[in-house]
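To start, the structure itself, in C-alpha cells.
Every protein chain but one is kept in place in this view of the complex.
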Amino acid sequence: MATSDMGDIQVAERALQHHFADMEQQRDTASFGMWMFLLTEIMFFGGLFCAYLVYRASYYHAFVEGSQKMNITLGATNTAVLICSSLTMALGVRAAQMGKPKLMVILLLVTILFGFGFLGIKAVEYHEHWVNHEFPGPSFHFETGDPAHPATDPQHTEIYFSLYWAMTGLHALHMVIGIGLVAWLVIAGLMGAYTPHYYNPVENVGLYWHFVDLVWIYLFPMLYLISKKHGG
Amino acid sequence: MAEHKEETGPVGHIAPAKLYVAIWAILTALTLTTVLVSLVDIGPLNVVAALVIATIKGTLVVLFFMHLRYSPKLTMATVVAAMFWLFLLLSLTMTDYLTRAWPTNLGH
Amino acid sequence: MATAVQTVERENYLNSNYGIKSWLLTTDHKRIAVLYLISITAMFWLGGFFAMMIRLELLTPAGDLVSSDTYNKLFTMHGIIMVFFFLIPSVPAVIGNFLVPLMVGAKDLAFPRVNLLSWYLYMAGAITALVAMVTGGVDTGWTFYTPFSTTYSNTHVIGAAIGIFIAGFSSILTGLNFIVTIHRMRAPGMTWRRLPLFCWSNYAAAIIMVLGTPVIAITLLLVALERAFHIGVFNPQLGGDPLLFQHLFWFYSHPAVYIMILPGMGVISEIVACFSRKRVFGYEFVALASIAIAVLGFLVWAHHMFVAGISVYAALVFSLLSYLVAIPSAVKVFNWTATMYKGSISYNTPMLYAFGFIGLFTVGGLTGIFLSSLGLDVHVHDTYFVIAHFHYVMVGGMVMAYMAGLHFWWPKMTGKMYPEAWAKLSALLVFVGFNTTFFPLFILGYMGSPRRYHAYPPEFQVLNVLSTAGASILAVGYVLPMIYFVWSLRYGKDAGPNPWNATGLEWMTSSPPPTHNFDETPVVTWEAYDYEHQPQEEITVGH
Partner (left out) sequence: MWKNFPLFPERASALAWQVDGLYFLLIAVSAFFTLLIFAAIFFFAVKYRRSVHPQAVQIEGSLPLELAWTLIPLGICMIFFAWGSLIYFQEARPPKDAMEVYVVAKQWMWKFEYEDGQRDINQLHVPVGRDVKMIMSSQDAIHSFFVPAFRIKADVLPGRFTTTWFRPTKVGTYHLFCSQYCGTNHSAMIGQVIVMDPAAYQAWMSGGAGSSSGSLAANGQQLFQQLGCATCHRSDTQGRGPNLVGLFGKPVLLDDGRTVIADENYIRESILNPGAKIISGFKPIMPTFQGQVSEENLMALVAYVKSLAQTQPKGEAGDGSSVPNTSKLQ
C-alpha cells in the first residue's frame, strides 16, 4: 500500500506544471478555469435562449403548433438517458478520486454508451422531422396533420424549427465533443494517468458532461413541453 | 476502503455513491413528473411548472453531480454570475419586445 | 570590470532558446506576447492602409478614386480588422499577456498551453477573415446588420463571420486565462488591494470577454447559417426580426468597446503614477470604476438602436443606463488628474501619450453623453459625429494608451531603450494628426453627413479635405515608432531592470525577464505604487 501511494504521488508530481506552487493550487486553478469556461458556454447558449424567448413571446400560436410535432416519449427517454449518463459520470469521477482506475474506466465506458444512446434516439427524431419537411429552409413545409385546424402561422413555426434544430444541434455537437473527451479519459485511464492525487482532467470532463446534461434539462421542457396545447 | 459516510481523498471531497444514486432517482422522478404535468391543462401554470421542475433538476445536477456544494465560494460566484448575465441578456432584450406595443400617444 | 559583466549576457526569455520552433511551440507568456505583437502590428497596418484609402477617396465629393462597391468593402474591412483583430486583442493580448503574470508575481499565466492556443485561434481567425477579404471582400460593414448581411450582400459574409467567430474564442480564452491567473496565481502578499491597476482593468476587460464574446459568436453563427441555409431567424421575409440581431450583436459589441478601452485605462494609471512619482489618487475608486464599467457596460447596448425601431420605453431605460456608465469613466479621469497634483512630473514619452489619452478620452467620453441623449442621438446617429466620437475613444484613447504602454514597457520587453527625442516627436505628430483628422468629423456629423457614404454633397468637402490632411500626419506619427522600435533592438541603450525607477513587480526582475520571470517567487510586503519609499534616483536614460 505504501509503495503504491508513493507511486501515486510521483505520478502526481510529474503532472505538476512548473508554474504552480503545489498540486492543490493546480487543481483549484484547473477547476476554476473549467467553471469559467462553462460560464462562457452558458452565454453561448444564452443567445439562442434569448431568440427563443423573443419569438415565443411574439408568436405563441406558431410555437404551440410546432411543438405538437415533438415526440415527447422519445424526448423524455432521452432526458432519462442523459440523467443516467450523468450518474455514471459522477460515479466515474468518484472512482478516480478513490483510486479505482478500472472501475473508473468501466463507468466511463458506460457513460459513452449512454451518450451514443442519446445521439441515436436524437437521430431517430431528426429523421422523422426531416422526412416530414420540418427542416427550415426552402423545402420547409408544415402541416398540423389535422384538416380541421390548418397551420395558422407556418412562417413562424419555421422559426420555431430553426431554433429547435439550432439548439438541439448545438447540444448534440457538445455531446459528440463530450464523448470524444470521455474516450480520451478512458485511454489515459487505462495507461494509469490518474491517481487520487491527480485527476483534474476527469473532474473537468465530468463538469463538462454534467453541463451538457443541464442544457438538455432546459431544452426538453422548452421545446417539447411548455408550448403544448391542450384540449384540441 | 469501505464505503461509509463522507470520505475525503487526498485531494478534494468525495461524496458517497448512495447520494449520487439518490440524486439520480430524484431526477428521474422529476422527469416523469414534468411529462405528466404537461399532459394536464393547467393554463399558464404549465409553463411555470415545467420551468420550476427544470430549475430544481438543474440545481440538483449543479450542486451534487458538479460538486458545487463542496466547491470554493469563487466557484459559486461564477455560477451566480452566469445566471445574472443570462438574466440581463434576456430581461433587457424583453424590455424592448414587451413594450413595443405600448401606446406612445398617451398625451393626446 | 563592468564591461566583462555585460558580455556574459544573463539568460532571458529571448535568448534562452532559438529557432522558429522554440517560438511557435512556446508556452511562455512573454514569447506569446511577442507573437501577438508581431501579428497585431501587421493587422494594424493593414487596417490603417484601408483607412488611408477611405480618406483618400473622401478627398473629393464624387466617388472617383474607387467604385462604390470597393469603397464599401474598404470601410467594412477597415472596421473588421481594426475592431476584432487589432483593438480587442491589442492591450490585453500583447501588453497584458506580457505583464499580468509579472505584475502578480507568477511564473506564467494559469493555462500556458491555452494561451498559445488562443494565439493560434487568433491567427486562424485572422487568416480566415483575410482569405474572405482577398477572394472578394465583405461589404456589410463591421456590424453585419441583417437582412443585408443574410440576404442582399453578394460578398463573402460567411467567411468573415467565421473568421470573427474563431477569433472570438481566442478572446474568450485570453479573458479566461486572465481571470483565473489574477484569482489563483498571485504571489504571497499580493492582495487585491495591492494589485496594480493595470491588472484590475485587465480583469474587468476579461469579465466582458468571457461573458460577452460567446453571444456574438452564436449570433454570427446564426447569420452564417441563415445565409447558407435560407432560414429565417433574422430575416423579416421569413418572419424573423432584424432587430433581434441588433440586440444580440450589441449585447457583445457595446461592452466590447470597454474590452478595448479598459486595459488602456490601466496602462494610463501605471504611467501617470510613475511619472508623477505618486500613488494613484483614490486607488480603490479607480479599481472599482473598472469593475463598474464592466458591469454597467452590459446594460446599455440598445443606445445603438434608438432610431432602429425599438420601443420608446426601452429606449428610455437604455438611455438612463447609458448615462450611468459614463460616471465611472469620469471618476477615472478626475483621479488621474488629481494624481498629478503635487507630484513630481517628468515628460517622458509614455507620459506625453498619457496626457494625450486623458485629453482625447475626455472629449470622446463627453461626446458619448451627446449620443446617450435620446433626442440628440436621433439627429447625429449614423453620421460622422458617431465616427468622430468612437475614433476619439478608440484611436485617441485606446491607441494612445497602447502606444504609451509600448513605450513604457519596451525596455522591459526588449531590454533596450527607444530614442526619446524621436519618440516625443512622434507623440506630438500623433496628437496633432489625430485631432486634425477627427475633430472636423464632429462638425460634419452635426451638419448631417451620413457615415459609410462613398460620395457626398459638395458642401462637406472642406472639412473632409482637412480630415484627410490630418490622416497623413497621423500616418507619419505611426510610422516613426515602427522604425525606431526596430532600430532600438540593435542600437538602443541597455535599459537595465528599472529604467523609470517605477514600482511594481515587473520592474524587480531583469530586462528582458528570465523565462520563469523571477529567480524566486517574490513576497509582497508593500502597497501598490509605493513611490514614497522608492529610492530617489534621477532618471538617467532618455534625456
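The chains carry the letters A, B and C, assigned in the order they are written, with residues numbered from 1 in each.
Throughout what follows, a contact is a pair of C-beta atoms (placed from the backbone, for glycine too) under 8 Å apart; a residue touches a chain by one contact, two chains touch by 3 or more.
All of these numbers come straight from a predicted model, not from anything done at the bench.
The omitted chain makes contact with just one of the residues C:Val462, C:Val476, C:Leu489 or C:Val523: C:Val462. Here one chain is not drawn; of C:Val363, C:Val393, C:Leu441 or C:Ala471, the residue touching it is C:Val363. Interface note: of C:His156, C:His247, C:Lys416 or C:His454, the residue touching the hidden chain in the full complex is C:His454. The missing chain, though absent from the display, is touched by one residue of C:Ile291, C:Leu376, C:Ala469 or C:Met508; that residue is C:Leu376. Annotation: of A:Arg27, A:Arg56, A:Arg94 or A:His156, A:His156 touches the absent chain (contact as defined above). Interface with the hidden chain, as seen from chain C, comprises residues 63, 68-69, 72, 139-141, 145, 147-148, 151-153, 236-237, 239, 241-243, 276-279, 281-285, 306-309, 312, 315-316, 319-320, 323-324, 326-327, 330-331, 333-335, 337-338, 340-347, 355, 358-359, 362-363, 366-367, 369-370, 372-379, 381-383, 443, 446-448, 450-459, 461-462, 465, 531-532, 536. Take chain A: the residues that touch the chain left off the picture are 58-62, 149-153, 155-156.
The criterion applied here is as follows: only the chains that are shown with their structure count from here on.
Set side by side, the interfaces A-B and A-C show unequal numbers of C-beta pairs in contact, with more at A-B. Separating the centre of chain A from that of chain C, both taken as means of CA atoms, is a distance of 36 Å. A straight line joining the Cα centres of chain A and chain B is 15 Å long. Across the assembly, chain A contributes 28, 32, 36, 39, 42-43, 46-47, 50, 54, 58 as residues in contact with two or more other chains.
Of all residues in chain B, those touching 2 or more other chains are 74, 81, 85, 89, 93, 97-98, listed in ascending order.
Contacts from chain A toward chain B in the complex involve residues 8, 23-24, 27-28, 31-32, 35-36, 38-39, 42-43, 46-47, 49-50, 53-54, 57-58, 72, 76, 79-80, 83-84, 86-87, 89-91, 94, 97-99, 196-199, 203, 206-207, 210-211, 213-214, 217-218, 220-222, 224-226, 228, 230-231. If you check the complex, the residues on chain A that touch chain C are 17-19, 21, 25, 28-29, 32-33, 36-37, 39-48, 50-51, 54-55, 58-59, 136-138, 155-156, 158-159, 162-163, 166.
Chain contact summary for the complex, chain C toward chain A: residues 106-112, 114, 172, 176-177, 179-180, 183-185, 210-215, 217-219, 222, 225, 229-233, 238-241, 244, 247-248, 251, 516, 521.
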